[in-house]
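Shown here: the complex without one of its protein chains, the others still in place.
As written, the chains take the letters A, B and C, and residue 1 is the first residue of each chain.
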Amino acid sequence: MKAVQYLDVESVRVGEVPDPELLTADDVLVRVTASAICGSDLHLYRGHIPGMSPGSIMGHEYVGTVAAVGDRVRQFQVGDRVVGTFHVACGACAQCRLGQYHQCAGGGVLGYGLAFGDYPGTQAEMVRVPYGDVNLRKIPDGLADEKAIFCGDILTTAYGAVRNSGLQPGERCAVIGAGPVGLMAVMAARVMGAAEVYSIDRDPERAEATAAFGAIPIASSRTNPVRRIMQATDGLGADVVIEAVGGPQTLALAFQLVRGGGRIAAVGVTAETEWSYPLMTALTRDITFRVGLANIHRDIDATMKLVQAGRLDPSSVISHRLPLEGAPEGYRLFHEQRATKVLLTI
Amino acid sequence: MKAVQYLDVESVRVGEVPDPELLTADDVLVRVTASAICGSDLHLYRGHIPGMSPGSIMGHEYVGTVAAVGDRVRQFQVGDRVVGTFHVACGACAQCRLGQYHQCAGGGVLGYGLAFGDYPGTQAEMVRVPYGDVNLRKIPDGLADEKAIFCGDILTTAYGAVRNSGLQPGERCAVIGAGPVGLMAVMAARVMGAAEVYSIDRDPERAEATAAFGAIPIASSRTNPVRRIMQATDGLGADVVIEAVGGPQTLALAFQLVRGGGRIAAVGVTAETEWSYPLMTALTRDITFRVGLANIHRDIDATMKLVQAGRLDPSSVISHRLPLEGAPEGYRLFHEQRATKVLLTI
Amino acid sequence: MKAVQYLDVESVRVGEVPDPELLTADDVLVRVTASAICGSDLHLYRGHIPGMSPGSIMGHEYVGTVAAVGDRVRQFQVGDRVVGTFHVACGACAQCRLGQYHQCAGGGVLGYGLAFGDYPGTQAEMVRVPYGDVNLRKIPDGLADEKAIFCGDILTTAYGAVRNSGLQPGERCAVIGAGPVGLMAVMAARVMGAAEVYSIDRDPERAEATAAFGAIPIASSRTNPVRRIMQATDGLGADVVIEAVGGPQTLALAFQLVRGGGRIAAVGVTAETEWSYPLMTALTRDITFRVGLANIHRDIDATMKLVQAGRLDPSSVISHRLPLEGAPEGYRLFHEQRATKVLLTI
Partner (left out) sequence: MKAVQYLDVESVRVGEVPDPELLTADDVLVRVTASAICGSDLHLYRGHIPGMSPGSIMGHEYVGTVAAVGDRVRQFQVGDRVVGTFHVACGACAQCRLGQYHQCAGGGVLGYGLAFGDYPGTQAEMVRVPYGDVNLRKIPDGLADEKAIFCGDILTTAYGAVRNSGLQPGERCAVIGAGPVGLMAVMAARVMGAAEVYSIDRDPERAEATAAFGAIPIASSRTNPVRRIMQATDGLGADVVIEAVGGPQTLALAFQLVRGGGRIAAVGVTAETEWSYPLMTALTRDITFRVGLANIHRDIDATMKLVQAGRLDPSSVISHRLPLEGAPEGYRLFHEQRATKVLLTI
């Protein structure tokens, strides 16, 4: 089959590889119909995360149809339309039993290299999904692939971060970063009842674009976001801040934007191992700070329902649709920030 | 001053009464600028609730400006624009300390007769508000009286019922009754993230009108609501049902609409003392049933913020605006179901 | 194998029946080491619940060791010590996916007759457990069978009711009924932080016995429980009431004991289909009422940990230990209220 293969830093190709096979009785083979390029794929592309060998198949955002099921699979049949979770879990370990699928002892991320389970990725004509009953969901009739695909990763990541923040209806939320995850966080905060959502991005054009999603845009290259939000909140600060960039500056900004007693949820992926935490400020101001990869399994059923009902519309972030063969171009466009979101259709 | 006085069953008048005075150091006098007629005022008007003497001043939904404050009042000054809570609480008893202001030992309802504290009502040029610090809220600049007034009663009543139901984002909610409280419940369920809100009313016109608020209308005189909701939920039922009518039939309907493990919150006021509860059904299906008057104080700050941010727009339910002198006509129109909501402006 | 068979009203016998076999790939066969007689088994014994044919095997509280597993079973191996949940669920339907295992579309109760799935019971040398991965839990080393067995039914039932009531640390809880489930509710309310737990039973001896579990006993045949609790709570009432008897009088008592704004969780099984609900009282006092069979799967991992840590000790309720052959005597003793809890060891 054809698949997008990692070759080297800033170099991917579409090559011919052997078809995957069922390896365990819990496996499901999925014929991929679409796979998106995720912001975290760029970390691999840019060589920031080790563990990809030349030839490894990339990708972890996907939808498709079931092509084969192992003997222990109960919930899926050949032909089912499915969306997969970007991280895979066993469903049976102590963490999975607590509902902490993203902390599964034997879990990993599809197409993300050795440190994440060494699973072949989804930017391919076919993918083997371990523990299919756990890591797949049926797509309801009438729900388009282009919408469902986001439930398996960035929409649910953003939604989960807003949920982790404990946002209450009527509260004010600031979202740092207007990339795909930031946009999804704006949508999620709206649907969970935020009175106001402020979207902060350096790029005025990106910032302005969030108004269409119900946000109050703040272009931080032109407007001081701290002053702006303090004015809007009578000097109190945002009840909740979602950090969707990753990196020391935006984390520090989050602590400046949040009100005393407020909550920060960070989903931006970063390569920094340590960060200078404002301990005294946080101590006197009682700040809750949560940073973590998403638990897709916990929230995907809710996001699927909200997308199906039209209350969340994630497909609007897609800027480019390319065939699988266009993957090298798609990666390049995304890398050069000339694409918001690239969907590879297969 | 002028005030709307109860005379007898289906008879009110606008009469001249003495101005109220500060009776305790905690009192605030409010010059009323608008007072609405509540569905529960009709219970008095129709003689269903005893305790109103001829001459008693009616009304409990109001906004105005502070005219005088008692010596112990800390939070208000003459001239402040304010909205009041329909029920009044002392703020200091054991229930108030638990945040259960609607269960205040010494509380009551303005303009609702002997059994509710014998307080003069708000459909008047001036009203004395006991424990002003507890029972008033400042109206933010830019928030119109016509919107703020609903935060003191029916909007927050409906919002509180949805909150009491524990509605989670992505859930499906059915609202029984498309009167003012039902409409507010539709709005509240939407803002709290319901994937779908079904609005059920016998009257096709009233039902259809809820579509403008984001509901899926079901005219129960034409469509069996149980069958309709079971179809829409794969036979599961609604996660949450809000009963906003009051009465045995609609309560029984709520139990038919709700899924096993679901929750019913009833806010419809009824004069029935007992009701035949479907015990065996509830036992095997694990139903949570909550019925109760609202705790406005708990939720009014959230609803004020949501209205101010434009996420809730309660003023759209107003069908008639009349001067205080028009109160007898307003009561008649509402009683005859020819008005949805009557606002008396003063 | 030997098994306890229902014959007729107030008549059971230990007879010889064919060994069970694996019927589906999800089944697990468990060699039973102990099975208890549940209060709800008495409903069958007394003929209050239809659906048991002569010869049906009784029982649903059990522990044992795994004797065989179907091909799709992932989590168990032959020889594992296990405790089973009294109700069985498929783990895959819409309700199970919501975590509502007690509302499983294809679920039932072991040994409880036609209306509950027609599953053979557990008072036997061997039992077939459908969907073994879903309906069994491994017993940790060092945790005695006599303790673990209660996690599969009455301890977790009581624990779940207290959790459903939303009991907060520092609150006051009243438990109606000092039978096995009532005693477990006392323990559960203590472990969840109740400041005070009042245990109410007509029988002074049963009531007094609850003091050993940390309760404040009220023998309702001698002391008016409403007056007693009102005195103890400055006229407020209990924050939470757990009704563990079943029947109109004790349900009505619950509404008298609870404070305004309080919560009632009823787990007592009753054969009444309807009940005269105090609607007006509940409306003005804002009462939350939940009645339902337990969701064992939701809470069993927590109760297992608490029992293992010694914070809950359910085995203290056992009054009689009998061999399987003693089942007829055990049923008789329990029926005549001469036993608190009978354990059949096999």
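The rule is simple: a residue touches a chain if its C-beta (ideal position, glycine included) is under 8 Å from a C-beta of that chain, and two chains touch if they have at least 3 such contacts.
These figures come from a predicted structure and were not determined experimentally.
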Exercise. Looking at A:Thr65, A:Gln103, A:Ser315 or A:Thr345, which makes contact with the chain not pictured?
Worked result: A:Gln103
For this session: Tell me which residue among A:Gln95, A:Thr223 or A:Gln256 touches the hidden chain in the full complex.
Result: A:Gln95
Seminar exercise, completed: Out of C:Leu29, C:Ala89, C:Val109 or C:Met192, only one touches the absent chain, namely C:Met192
For this session: Could I get the residues of chain A that touch the absent chain, sorted low to high?
Result: 94-95, 98, 100, 102-103, 164, 234, 236, 251, 259-261, 266, 269-293, 295
Problem set entry | Touch list for chain B against the chain that is not drawn | 25-26, 71-72, 74-75, 92, 97-98, 133, 301
For this session: Using the touch rule from the top, list residues of chain C that touch the missing partner.
Result: 163, 168-172, 191-193, 195-196, 301-303, 305-306, 308-309, 311
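Operating definition for what follows: only the chains that are shown with their structure count from here on.
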Seminar exercise, completed: Averaging C-alpha coordinates per chain, one finds the centres of chain A and chain B separated by a number of Å equal to 41
Exercise. Between chain A and chain C, what is the gap in Å from one C-alpha centre to the other?
Worked result: 42
For this session: Please set out, as single numbers or ranges, the residues of chain C touching at least two other chains.
Result: 98
